[in-house]
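Structure first, commentary second.
Of the protein chains in this complex, one is absent; all others appear in place.
Let's look at chain A:
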Amino acid sequence: MSKRIDVEHLKVYYGDFLAVDDITMQIEPRAVTAFIGPSGCGKSTFLRTLNRMHEVIPGAYVEGKVNLDGENLYAKGVDPVRVRSQVGMVFQRPNPFPTMSIRDNVLAGVKLNSRRIARSDADELVESSLRSANLWNEVKDRLDKPGSGLSGGQQQRLCIARSIAVRPDVILMDEPCSALDPISTLAVEDLINELKAEYTVVIVTHNMQQAARVSDKTAFFNIAGTGKPGRLIEYAPTQEIFNKPQEKATEDYVSGRFG
């Protein structure tokens, strides 16, 4: 269920603008990898290239390779839709479908693809997904109520349940807790810890304590200045990044001194 990702010399463009320059890194399966770095350094942009969401933006493209267990996502003829069903994504702001109930939101990945699913299987899938997202006990009595009626933290966990329900190999999370209060954040972090038993998890975060708490490996991205491309500065086990970083920039950033 869990796959490794090998990125080779990846360059990410928005039209003519080079946003992220020459990234090479290996993301381990059954582990949590955190991306940290200042705003605008390309962490989210890079994250979106890992499930080909980057090219949804008009004019955006990449050069280089992203191998998912050895298969290049950007090889000729690869269907981005298939990639996305294997590499799920959770966004910064919770975005449950407003026209659907909680149950339908969880089943969205199945139903929107009009795959037939027996009612009992659907019930099972809803329960198992919501249980893995630590949301089942809170919503089991109101599965037919709209998903937008939940609190922000519950909505975000609903979105995670929705991603899990399509059984991906990798889950990408783009600042999943930035819109949540500390209690909901804790719930999501616990969840991330459980998810890594089965999935490859990649998380972008601005919160360094969060990166330290949840991740096994951490990648630090930085940008030389406005208009310059973002680069991967240092990639190492989280302990090392926070305790004895090799690069000066990393040390400045994680200790709160920069510039």
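Methods note: a residue touches a chain if its C-beta (ideal position, glycine included) is under 8 Å from a C-beta of that chain, and two chains touch if they have at least 3 such contacts; residues count from 1.
The working rule: contacts and distances are computed from a predicted model.
When you check the chain that is not on display against UniProt, which of "Phosphate transport system permease protein PstA", "Thiazole synthase", "Sarcosine oxidase subunit beta" or "Integral membrane protein" does it turn out to be?
"Phosphate transport system permease protein PstA"
Would you mind spotting which of A:I5, A:I23, A:C41 or A:A108 touches the chain that isn't drawn?
Missing-chain contact among the listed residues: A:A108.
Sort through A:S2, A:T45, A:S132 or A:S163 and give me the one touching the missing partner chain.
The missing chain is touched by A:S163.
Please identify, in ascending order, the residues of chain A that touch the omitted chain?
Residues 51, 53, 56, 58, 81-82, 84-86, 88-89, 91, 93, 95, 97-101, 108-109, 111-114, 142, 145-146, 148-150, 159, 162-163, 166 of chain A touch the chain that is not shown.
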